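The structure that follows is given in the form of structure tokens.
With one protein chain removed, the remaining protein chains of the complex are shown where they sit.
Let's look at subunit A:
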Amino acid sequence: MKKEIYNCLLCGTPLNENVTWKSLLGSDYPDTICSDCEGELEPVTESDSHEIISLYQYNDKMKDYLHRYKFMHDVILAKVFRNQIRKHLYKRRETIVPIPIHPEKLKERTFAHIDELLKAADLSFKQYLEKITTETQGEKSRDERLNTPQLFKLKQNVDMKNKEILLVDDIITTGTTIQHAKNLLIQEGAKSVKAFTLIRG
């Protein structure tokens, strides 16, 4: 990372970093948020399945974070969770596939938020999927979500045979998005499909 971060990215208070042996010698990235902000996040303690792993609960702090990152387009906030994301993903042997956004939406948002999360954590990923609708799950009711037609298609010239895939998304609520992607990949011959999300709604 070129630029060091001196103030908490979420509340702006100066970060006073304690230099420890671990921070000097370890491979962790320096902190980007203060301990107060960190304390307001609720990590997911028990997971109901090892198919889908989530890191945090969706609470007010997370809501604020996601709003600022995704809708106010504050790209640097991708760095906030880089340590945690990296810790969970860098040893995985599956191929990491981020959930894509529609090209039109991408133009509007100016950045692909899932890709940026992974880039910030220095993880390599493959873009196998393409989104075909511009509608967002967040605006729909539960029933509507469950009855949506396939949201994705496979990119051209991609071979799925016997591949182990780990899907990455920012938030999971009903699981429709993940399910759609999973169905498609299995259909195309993937060996296994698991999922990782930052937030559980």
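One rule holds for everything that comes next: a residue touches a chain if its C-beta (ideal position, glycine included) is under 8 Å from a C-beta of that chain, and two chains touch if they have at least 3 such contacts; residues count from 1.
Assume contacts and distances are computed from a predicted model.
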{"item": "Among \"Putative glycosyl transferase\", \"Competence protein ComFA\", \"Osmoprotectant transport system permease protein\" or \"SDR family oxidoreductase\", UniProt-listed name of the chain not shown", "value": "\"Competence protein ComFA\""}
{"item": "Sole residue of A:V75, A:I96, A:L154 or A:I186 that reaches the chain not shown, by the stated touch rule", "value": "A:V75"}
{"item": "Residue, one of A:C8, A:A112, A:L151 or A:V193, that touches the chain absent here", "value": "A:A112"}
{"item": "Positions on subunit A contacted by the hidden chain, ascending", "value": "3, 6-7, 68, 72-76, 106-112, 116"}
